[in-house]
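Quick one: this structure, given as structure tokens, is what I'll be asking you about.
What you see is the complex with one protein chain gone and the rest in place.
Here the chain labels run A and B in written order, and each chain numbers its own residues starting at 1.
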Amino acid sequence: MTSTPLRWRIIVSSLLAVAAVYFLIPVYWLVLAATKDTTGLFGSNGFWLADPHPIRYLRMVLSYDNGIYLRWIANSLLYAGVGALAATLLSSAAGYALAKFRFPGRETVFNIVLAGVLIPATALALPLYLLFNKVGLTNSYAAVLIPSMVSPFGVYLCRIYATAAVPDGLLEAARIDGAGELAIFRRIVLRVMTPALVTVFLFQFVGIWNNFFLPLVMLSDQKLYPVTLGLTSWHGYTDRAPILYQLTVGGALLSVIPLMILMVVLQRHWRTGLTQGSLKD
Amino acid sequence: MSPGPINRRTLLTGAAAAAAGLALAGCSSDDSPSAAGTAGRKPGEKITLAFWSWVPGIDKAVDLWNSKNPDVQVKLEKVIAGSKGAYPKMFAALKAGNPPDLGQVEYQQIPAFLLEKGLVDLTQYGINDQAGKFVDWQWQQGSFGSGVYAVPQASGPMGMYYRTDRFKAWGVQPPTTWAEFETAARAIRKADPTSYICSFPPTSGGWFSAMAWQAGAKWFDVRGDDWVVTIDSPETRKVASYWEGLIRADLVKPEPDQQSGWFSEVQGGKIGCWVAAQWGDAILTGNAANTAGKWAVTQMPQWDKAKPSSSNWGGSSTAVLNGSKYPKEALEFAIWLNTDKASVDLLIQGGYGWPAAKDAFTGSALDKPSAFFGGAKYNEVFAKSDQLIDKSWKWIPTISDTYRHLGDAITAAIANKTSFGDAIATVQRQTVADLQAKGLKVATG
Partner (left out) sequence: MRRHRNLAVLALLGPFCLLFAGCFLAPIGYAIYQSLLKVERSGPLGLGGDKSVFAGFANYSAALRDSEFTGSVLRVLLFGVVQVPLMIVLSVVLALLLESASARWVPFFRSAFFLPHGVPGVIASILWGFLYVPGISPIVRLLDGAGLQVDFLSSGTVLWSIANIVTWQFAGYNMLIVISQLKAVPIELYEAARIDGTNAWQLARYLKLPMARPAIVLTTVFSIIGTLQLFSEPLVLRPLTVAINDTYTPNLNAYTQAFVNNSYNLAAAEAVLLALVACLLSFGFLRLVGRQGDE
């Protein structure tokens, strides 16, 4: 590699540094804010420390209201984990079927699913609520989990990936060996499709974790809340109980850290599936 | 909603079967939604009533009840106050058929809940025997026709909280009339250009209606089966143009109240007073603890000193929601909560407002000097204010819409420098349309 002129390196690095400041400043603020109490939050310089007690304040977050915060985190993990896992499996099966089998109506099904990608999930949440309501499913884990298991985008991605990456020869060979179709899917296809599956899983996991509208509409029992909804309920209650300002901030930091680490560590997997699949047109 | 025709039913059942079949075992909620069955409690049966409220300190009263009633336990869930949290949740739960047994419902929202068939008519459980325990006008807030739908809890008689230290520093006397208020506002701006006499909350419909209420407006009434809407009245216009004048002259600061920015100004003494309800004391003591001892309370400024009047902002009831399995026990708790001396005392300490229970003032926690308010028995002001309220005020079922329209119209009028009077005319028109859109009749003229 030839080295680039110093001038360019300086320009590029400064631009990147400016961008990094923009993206990191709120995180920096959040970390500092979590070490302050409500008075400190309002009265001190947000970009500097003031009487920091990080451990004490974060413990207050965990213990407030009989430790409801931990329950919210657990709920979020349940919704996102189970939902994303199921969505990934369903999408891979559907995507593979759409890619490798010929049957009447195949393109129609695919086009309808594709249209599903374009419909805002929040436009669906209201009628879905009314519908779930009719069958007594609202205000339950299932109310959030079931819709989370459907990922039209995942199907789209898996179909394209399977078309490109699953060799027909491999399938034929397995069939000649007498393997059943489901066994082929389980033992061969899923393995070949792993990069796409990881992408779909991450995509769906983050989507569910960040989802706010669906749980807001579906749930009324605090015990079922995911952490996003829980923190918002604290935030909305701050004028009656000012201590919740500091708990909201501390809770936000605690909830954000694991996901940020996950993001950074798993960056690589966001791309593999995407590049090898959908983006090659 | 009424049941629909067959074809939708079949479609739904199919979808439901699909959904239910795939629901992971063990993932559904433990309490299945109850049909509105009111089997009632069997003798000796242990039950738990769910109660949604946001009133600070109400948890202590609930604890007290629970310690005395092992068989009828109340489980309190704290919810975000009013239409930003509690009501959407309650309406949704009502639709879903699993509402809490009891809910905090503000007086102005009771009609909206009735429209959704959300409240139980408590006369069938003998609530009329309890009428004598409550202040009459608050009792009336929950009475419609021959039914009684809510147990009154507290109201919000208005007064003026002000910073004695700041007024002294500015060299300004606390105003007693709205004319003096304007003069004082001007003097404060002159004395300290970074401070204002008060803020004007453009989006607080409740506050604005209290201002109109004091001036003698009466926005809503019923004539036969029709609603009568008179938001656009000379009284409302007088109030509107008064505040418009103050805002135009930069004498008050238009900003939302009871929010972080406002709190920081209250703490810093950048705002001299707050014309607000009795329950505002808890908001101030809770959010501006560092200003203890620097506050005082007096009557809200008057339009005509010869005919003193006051008004009410907020106030709420404990209602039994339609779908409760134990309405009788729920009513028992609601009556106890709002009339039992020990309970009311706990609620007063939390700052729940002005008691709906009769004779709750004298000798109660309200009737004591407060260090936060400079050692004064400041509630005497509200006791008097309570006497000066026009008690015939009524609410409509679409009041949230009206409040939103009001907030929008006034915000727009401030931004575009258009007349507040036109804004009021707009709100009048929109409110009539809201009621009609709900399938209700509105008398014109």
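One rule holds for everything that comes next: a residue touches a chain if its C-beta (ideal position, glycine included) is under 8 Å from a C-beta of that chain, and two chains touch if they have at least 3 such contacts.
Here the structure is a predicted model, which is why all the values come from computation and not from measurement.
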For this session: In the full assembly, spell out which visible chains the left-out chain is touching.
Result: A, B
Seminar exercise, completed: Answer key for A:L58, A:A196, A:L224 or A:A252 versus the chain not shown reads A:A252
For this session: Determine and list the chain A residues touching the chain excluded from the picture.
Result: 1, 4, 8-9, 11-13, 15-16, 19-20, 22-24, 26-27, 29-30, 33, 41-42, 45-47, 90-91, 93-94, 96-98, 101, 103, 109, 112-113, 115-116, 118-124, 126-131, 146-147, 149-150, 152, 155, 180-182, 185, 206, 209-210, 212-213, 217, 228-229, 231-232, 235-236, 248-249, 252, 255-256, 259-264, 267, 270-272, 274-276, 278-281
For this session: Can you list, in ascending order, the chain B residues touching the missing chain?
Result: 1-2, 4, 8, 11-12, 14-16, 18-19, 21-22, 83-84, 87-88, 91-92, 111-112, 114-117, 144-145, 147, 202-203, 222, 225-227, 254-256, 259-261, 264-265, 268, 397-398, 400-401, 404, 407-408, 411, 414-415, 437-441
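Heads up, the rule we're going with is that only the chains that are shown with their structure count from here on.
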Exercise. Can you list the residues on chain B that touch chain A in the complex?
Worked result: 12, 15-16, 19-20, 22-24, 27-29, 32-33, 54, 56, 77-81, 84-85, 89-90, 92-93, 95-98, 258-260, 263-264, 267, 283, 286-287, 290
Exercise. Hey, which residues of chain A end up touching chain B in the complex?
Worked result: 39, 42-43, 65, 82, 129-142, 145-146, 149, 217, 220-222, 224, 233, 236-242, 245
